[in-house]
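First the structure, in the form of C-alpha cells, and then the observations on it.
Left out: one protein chain. Kept in place: all the others.
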Amino acid sequence: MELKSKIPPGPLAEKWSKAKATYKLVNPANKRKYDIIVVGAGLAGASAAASLGELGYNVKCFVFHDSPRRAHSIAAQGGINAAKNYRNDGDSVYRLFYDTIKGGDYRAREANVYRLAELSVNIIDQAVAQGVPFAREYGGQLENRSFGGVQVSRTFYARGQTGQQLLLGAFQALERQIALGTVKQYNRHEMLDLVVVDGHAKGIVTRNLVTGKIEAHSADAVVLGTGGYVNVFYLSTNAKASNATAIWRAYKRGAAFANPCYTQIHPTCIPQSGDYQSKLTLMSESLRNDGRIWVPKAQKDTRPVKQIPEAERDYFLERKYPSFGNLAPRDIASRAAKEVCDEGRGVGPSGRGVFLDFADAIKRLGRSAIEERYGNLFDMYHDITAENPYETPMRIYPAPHYSMGGTWVDYNLMSTIPGCYVIGEANFSDHGANRLGASALMQGLADGYFVLPVSIGDYLAGQMGKKVAADTPAFTDAIASVQDRTSRLLSAKGSRTVDSFHRELGTIMWDYCGMARTDEGLRKARTMITELREQYWRDVKVLGTGEEPNQSLEKAGRVADFFELAELMCIDALHREESAGGHFRSEYQEEGEAKRNDDKFLYVAAWEYTGEGSEPRLNKEPLEYEEVKLATRSYK
Amino acid sequence: MNLKIHVWRQKSREAEGGFVTYSADAISPDASFLEMLDVVNERLMEKGEESIHFEHDCREGICGSCGMMINGVAHGSRGNGLATCQLHMRHFKDGDEIWIEPWRARAFPVIKDLIVDRGGLDKIIQAGGYISVNTGSAPEANMLLVPKAVQERAMDAAACIQCGACVAQCPNGAAQLFTSAKVSHLGLLPQGQPERKERVLKMVAVMEEMFGSCTLYGECEAVCPKEISIDFIGRMNRDYLAASVTTAKKEKVET
Partner (left out) sequence: MSAAAAIREVNSKMTWAGNFYRSAIGKKAVMAATGVILFGWIFLHMVGNLKLYMGAVHLNEYAHWLRALGAPAMPETGALWLMRIFLLVCVVFHIHAAVMLTKMNREARPVGYRDRDYLAASYASRTMRWGGVIILLFVIYHLLHLTTGQAHPNFIQDDAYSNVVTGLRVWWVAAVYIIANLALGFHLYHGLWSMFASVGWVHPKYNSWRRTFATTFAVIITAGNLSFPLAVLTGIVR
C-alpha cells in the first residue's frame, strides 16, 4: 500500500489556499446528483452533513442515537482554541500551530496542523453567527481564557458546556438542512459495514436499532465522523455507546489505521468507587490551577487526611517538576500519579487515587473565591462521591479520555479507500502523540465545516455517473456478512455477558497498554486478548433476537471489534520502541521522562489489514518537519 | 442496600406492557441509579432473562439520553437539577420500593421498556430552531457585540439537554419549556433577530400539533436537570403574541 499524503507543495502558509485552488469543482447544478453518506453527527459529522447539504449535495446522515444532538462531543467542557489574538498577547496562527506540534510531541503532520490553526478563526466566526453563546466581556466582546498549559489566552468557552453549545450550533444547522430536504436523517441506525466496489467506497450497511432490519445504503462517497475508541479500556470518560465499529469496519475493508497506540489518559478524573462502576467522570483540568496534588509518603497510610502531618506528605508533581509543578501536561501528570499508586501510596478504598487538595488555596484566597472559581465542579464531585471537597481533599485518578490515533487520512481527509473520508477524532488527526486541551473541538469543526466540504468535491468530480445500486452483489454480500456476524453473536448462547468480557478486556488494556507499556507486558497482553477473544465468540451470552431493539446485541458487536482493535493497539505499541506523548514505553526513558527516538520513529504507523488471522502490515508515512525544529519536551 | 424495584417492561411499541418486580440486592449507595440498573441487568442476563432496556450514554448529565419516571417524578431527583444518570443510590433508603416508568406522552411512544421515541422534539427544532447562516458566510465574530447579561440569559436557555423530562412531568404533556428555551436562546441574541417572528410562529405551530398546552403548573421547571426557568415560557408567549399580531397575511406560515 502506498501512502500518498497529498500535501500541496509550497510554503506552509500557502498550502491550504493552494489546495483549494487546485481542487476540481462540482458544478452547482450537478451537486444534487451526488449522494453522500455521513456517519455520526458529533461536531465533525453534523457540521459536515450540514455544510454539504448547504452546498447542494444529497446527504444521508446516520446516527445510532435517537437524535443527532446526543453525540459525545456534547460532553466537552473546557473550550475551543482559536488564534484570534483578541488579547493582544502575541498569539498568531503560527503560534497555535507551533504549540500544537510541540504538544503532540512532534508526531503530527505540519501541513495539517497549520491548516487547523488557520481555520480556527473561521470556526469562531461561524459559531457566533449560529448563536453559540460564548462567554462575553462587559463590553460585549468575546471573552478568552488560558487553558491547557499554553502561554496565551486563546480559549473561547460557554460556561463549562462549550462542547454542548458548539454541537448545538452544528446540530441546528443540520436540522435546518433536514427541514430543507437536503439531508435525510437516519436516527437509531448503526453502521455495521462499509461497502467497497472496485476499490471505491460506495455505501454502508446499517442495522435499524428499532426494527433490527439490516439495510444497505449506496452513495458516491462515505464520510465517517464516528469519534474515538478509548472505550476499549471499558472504563473511560467517553460516553457508554462510543465505539470503534465504523472505523474498524473501514479498516477491515482496506482503510489503513494509523497510530492506534496513541491514546490520551487524562489526569483529573474521579476514581473508580466499585465493581459496578460504568464509566469515569472527568473533572476539568482547570482544578489544577489551585489544587495541590499529593499522597502520603508512607505506603498503605490509612490515617484520616487531617492526621497526616505536612512532613509526611509527598507533593510529587511539585517535587519532580519544580517549574511546572501541578500544571505539568496531561500525560506527565497521569504517569506520575500511576507511579505513586504502584508504589502502594495511593489513597482511597481502592488505593488507586491521589489527593487534589484545596486547603492551601482556601486558606490563601478564602472559601468564597474558590467557590466562585470551581463551585460547579465541587458540587459535581459532591454529587458523585458524597464527600465535601471544601473540607476534605478530592481524590482523583487518571482515566482514558481521547484517542489521537485513528483511520489514516491524507491531507484531503480521505482514507486509503478512495471515496471514504474520515473526520474528527475518528481519523488519526492533527494531534500527533498527545492532544492539548481545547483542541479537539477545533479539529472536529475545522474538518466538518471547512475542510471536508471543499476537499470532497475533488473526488466527486471524477465520480459522475459511477453510482452503484444498493442491490448489487457487493451490497448483498456485505449484508450477508453482517447478518452472519449478528447470528454468530446471538447463537453462541454462552455463559458470560458482554459487559463481563468488556470489563476483562479493559483491565488487560489498562494494565498493559495503558499509561506505561513494556515489551513484555504488551506481548503478554496480546496473548491474553487473543485467548479472551476466542472465548468471547464461544461463550458470550446475548439474549433476545436480532429483530427487535436489543441493547446486548448492539454492545456485543462493538465489543467484538474492540477485541481486534485492542490487539492492533498492542502491536503498534510494541513496534514503537520509543516514548512519545501518550505512548510511554518504560524501557525508553531518561531520568523518568519520555525519550523519543526521532531517527527511527519519525513516521506515522499506518496498519493495513491483511486478512483474518494474518499479521497486519505496517506502512510508514515519514513525517517531514520543514518549519519546526525537533526538540525534547521538558517540564522540569 | 437491598431494594425492590417495579419496572415497566414492554417488548415493543405495539406490545402490551406491565410492571415486573425485581429485587436489587447488595447495591452500593455510591452507585448511580443507572449503575443499579446495570447490576440488576447483569443478574437478569445471567439468569437468562432479557435486560431492562433504557436509554443512556454520557452518564454525566449532558447528553440528555437518559430519563425515566422514578417514583412518580421525572429523573427522580426531586428538584435538585439532576438527570437520572446523576442520581445516586444514597438518595434512597435500604428496603425502599421504587417504581420506574417510561416517559409518557402521546408524542413519546414507548419503543421498548423504558425507551421512548422523543423525535417530536427534533421536529420542533426543524421548524425553526436555528439561525439560517451557511458555512463560510459569517462575519468577524467581534463585529457583533452582545451585552454580557443578554449572553448569560441566552446561555441559561441554551443549556437545555432535550431529555424530555419537562414533557414527561407536565400533567398536560406540554413541550413549552423545551420550545421556549430554544426560542429564547435564539431570540435574545442579536444574531437571532431577523428570523425571530417567523421562528416562534413556526416552532409553536409544530409544537402544538404534537404536545399539550401550558397551564403553568411549574412542574417542568422543578424537574429540569438544567433548572431552566419557566419565565422563558412567558417570554415565548410574548414573542408569539407579538409575532401573531404583526405578521401580515402574505407572510403566513406554513407548517
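Annotations
Every chain is named by a letter (A and B) in the order it is written, and numbering of its residues begins at 1.
Just so we're on the same page, a residue touches a chain if its C-beta (ideal position, glycine included) is under 8 Å from a C-beta of that chain, and two chains touch if they have at least 3 such contacts.
Everything numeric in this text was worked out from a predicted model, so none of it was measured.
Within the full complex, the chain left out of the display contacts the shown chains B. Of the options B:Ala105, B:Ala141, B:Ala158 or B:Ile228, the residue whose C-beta touches the omitted chain is B:Ala105.
Contacts to the hidden chain, counted on chain B, fall at residues 19, 69, 71-73, 78-79, 99, 101, 104-107, 169, 171-174, 204-205, 208, 210-219, 221-223, 230-231, 233-242, 244-245, 247, 249, 252.
Following the convention adopted for this analysis, only the chains that are shown with their structure count from here on.
Rounded to whole angstrom, the centroid-to-centroid distance between chain A and chain B, based on C-alpha atoms, equals 27 Å.
Contact residues on chain B toward chain A in their complex (touch as defined above): 11-12, 27-32, 34-36, 38-39, 42, 45-46, 48-51, 53, 55-60, 62-65, 82, 86, 88, 90, 111-112, 115, 117-119, 121-122, 125-127, 129-142, 144-148, 151, 154-155, 158-159, 161-162, 185-186, 189, 191-192. Residues 47, 50-51, 54, 65-72, 74-75, 84, 86, 122, 124-131, 133-142, 158-159, 161, 164-165, 168, 171-173, 175-176, 178-179, 187, 210, 239-241, 273-274, 276-279, 281-282, 383-386, 449-450, 453, 497, 499-500, 541, 543-544, 548-549, 551-552 of chain A are the ones that touch chain B when the two sit in their complex.
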